[in-house]
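Take a look at the following structure, please.
Every protein chain but one is kept in place in this view of the complex.
Order as written gives the chain letters A and B; numbering starts at 1 within each chain.
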Amino acid sequence: MKIILPLKFALAALALGVAALAQADAYPSRAVTLVVPFPPGGAADTVGRYYAEQLSASLGQPVVVDNKPGAGTAIAAEAVAKAKPDGYTLSLATAGQLTILPNLQKGLRYDPLQDFTPVAVLASVPNVVAVPAASKVDTLQALIDQAKARPGALSYSSCGNGTLCHLSGELLKNLAGIDLLHVPYKGSAPAVTAVLGGEVDVAVDTLTVLAPQIQAGKLKGLVLSSAQRSPLLPGVPSASEAGLPGFEASGWFGLVLPKGASPQLVEQLSAAIAAIAQAPQTAERFAQNGISVEHSTPAGFAKLIADDGARWGEVIRAGNITLE
Amino acid sequence: MRDALQRAATARPHSLTLNLDAREVLAGCLFLGFGLTGLLVGSAYASGTAMRMGAGYFPWLVSLALCGLGVALLVRGLWLGREKVTLDGLFIVRPALAISASVVAFALLLPSLGLALATLCMTLLSGLGRHKAHLGELLAVGSALGLFSVLVFGYGLGLNLPAWPV
């Protein structure tokens, strides 16, 4: 599904092609497109739109969000990889797109480390492991004990095969040394519905998705896949508090440019992002969705991509996870 | 089609004669073809176990059933035909060709010529699908539709389509 933009945005996008010939004196001299690889409405879109709006103000040119969903972010990633590195095509990129898909999908037509220039990480969301309110399990340790007593008898739902939800579940299995049956769903909503209905025993999904259900008392949160607790769910222990240090698996959203972008351009955008990230209203805006605002240097972001990529690669090999 | 249906209704089977029903045979071949393609392409996907069905299990099942029905239709058309149907005059190429060409032309021309002119070209080409077409009438209809599409789809709904030649 490609999202149709209003006419004025369309004209702005068209202008991109025409004006590409004219040498721009000061960046940016015209509208900038921010590609979001998801349809409007999700967490990625919310983050993308906020930063687009703020960047419009700080760059002095409209930053237009272009939703390019499809093929699990591959469509957007390919389009951005082929775009000119002139700064007029930016892209939101997710952890899954840059660190998981390359480890899983054969015949991927882009290279996450070579085809993009990382600018900055924008925000991150930890995952939560939760069980239905009616479940006898109250703590992570109880869950691990039960799973050890009956290996493979318990099941967990994920928002899809090869997603961060899935790999976080696999990481939990590896670290705790337990066997849970993975049941993939088409997105978070049906995966959570399955746990609410008692179809599946455990849910592994983002804080954004699970916090409302835990707050409403429909699910019990056992552990947050992060080093600290979240103010959104003060009752849910962090990874080390729950006795599983190393269970740190956050999904993140970052900003990338096509490969070959000039260092000045990266520096300019990085500075603009830093200013936005430090503004108090930014953290406030995302707090209720469980999204924490992050910021890093371009080099720091590159390291994050490489480290996470290596880590998920290990989990994928350990769990023998394939898309076949 | 109504005529054809009426004819079919009046020509109900009274006796079992050996007629070759080309329609049934062709339909049988078509479904058999799709079924075989499904089996062939689907053979690359893992079939898995009863608990963990692979990506190939369901397509295999469906393709196999489709093949079976294709064969059943073939048999029925070849030996159990209720009426004799030949392929003579069953298909008329002109409208199919003209309409396909007009749609393809629209999509090819839209990015460069814009909505208005692409619509006009499409209307003119689609006019060839009829036996006798009035050029004047087609021009009028095409221009009116072109204007309409620019106003409604371009400006009204704000679709991401160029209205005029770029």
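The rule is simple: contacts are C-beta pairs under 8 Å (C-beta built on N, C-alpha and C of every residue); 3 or more make two chains touch, one makes a residue touch a chain.
The criterion applied here is as follows: contacts and distances are computed from a predicted model.
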Choices "PRC-barrel domain-containing protein", "Permease", "TctA family transporter" or "Cysteine desulfurase" - which one is the UniProt name of the chain not shown: "TctA family transporter"
Among A:62, A:85 or A:212, the residue in touch with the chain that has been omitted: A:212
Residues in subunit A touching the chain absent from view: 1-6, 39-43, 45-46, 49, 65, 67, 70-72, 74-75, 78, 104, 109, 155, 160-162, 181, 183-187, 189-190, 192-194, 196-200, 211-213, 215-216, 218, 285, 288-289, 323-324
Touch list for subunit B against the chain that is not drawn: 1, 8, 23-24, 26-27, 30-31, 34, 38, 41-42, 45-46, 49-55, 57-59, 62-63, 65-66, 69-70, 72-73, 76, 90-92, 94-96, 98-100, 102-104, 106-108, 110, 119, 122-123, 126-127, 129-132, 137-138, 141-142, 145, 148-149, 153, 157-161
